[in-house]
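With one protein chain withheld, the remaining protein chains of the complex are depicted in position.
Moving on, here comes chain A:
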């Protein structure tokens, strides 16, 4: 009996080890000419019923190449990377998959799960933003098809009510903080319960701007002093009541969509993805119908403010990469053609048509986007949408995920007033040095 049990254990171990080890790196099969017969490639996506972009891309490509079918494989939005990792390791992942954020790009690239697509990337024009995020040692491993950037949403009706002038593109963060307080006082005087601004609980709402806008700031350096002025401003806004405090946001699970959409806050720093959501929620009644606009994100100092300059902000591209386990050469050619299409102007127009901010923001694409019903048509909104220097939220490195966790600890400690900013920075630097950067 005992021996049989041991044997069973041995077999189970062997099987698992084989399964774990079988996902070794492979070279792409040699590319063949574009097939003329029917061919199917698979594409990963998430929440297909509420995220139309994948179907838009698949349908658009089918219209150009009627013999190709792009089959969508649905994943869970919240667990996309975990599920994709498991599928890639098991060899069951689709031919083309989406890189939902830059943070996990390194894991895939370093793990040999992305084919070299430098030939596709080199043919894309300079209106495509976010390409550099996917380059390692001069080679491209994915191409971006959408590129959201962080901007400042504002509620014109609440501004009018508080008798505060609209943003004009000239704001630094100090101006923003001052206006948030003025708005709060003005709104209170007008009998409204709304506050000046809403900052969501994510670490990126503070750290993303700090890293992108501060000269010389670097996550990898392990020196985090650059976040200090940004946190001081936020804790001051919390204390003055100009924005809901972190504890209220987390314990009551406030959503930014409701805070801005239901007019509880006059301003909201958020990514451009929210434009499509807001327009949709206005039509379904999940958001009030009010006048709104977008302005460039407030800046570090006046050197980048004003509509004659290029405002600095952050945002991660969403890209497409090719699974190196793709089965034959014909499919390789089709998959590369699909990537070129997705990053190109035709797909960008189709994506802009459904309210998405594509990576390619040529004038023609911008025209399509602002022709949409419900998109604010003022000049500043157009400027904020199409002109910005968008830095990646995080550098592509094997330390990024670890450093993000360290800084998330700092974020919750400082905003909950559990730690002073100086102590928190010292603690984060020690933690980064001893636990992440030495790995």
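One rule holds in what follows: a contact is a pair of C-beta atoms (placed from the backbone, for glycine too) under 8 Å apart; a residue touches a chain by one contact, two chains touch by 3 or more; residues count from 1.
Just so we're on the same page, contacts and distances are computed from a predicted model.
Taken from the listed names "ABC transporter permease", "Lipoprotein", "Two-component system OmpR family response regulator" or "Magnesium chelatase subunit I", the protein name that UniProt assigns to the chain not shown is "ABC transporter permease". Considering the whole complex, the residue from A:172, A:245, A:307 or A:397 that touches the absent chain is A:245.
Across the interface with the omitted chain, chain A contributes residues 1, 8-9, 12-13, 15-17, 20-21, 23-25, 82, 85, 88-89, 107-108, 110-113, 245-248, 250-253, 401-402, 405, 408-410, 412-413, 415-419, 424, 430-431, 434-435, 439.
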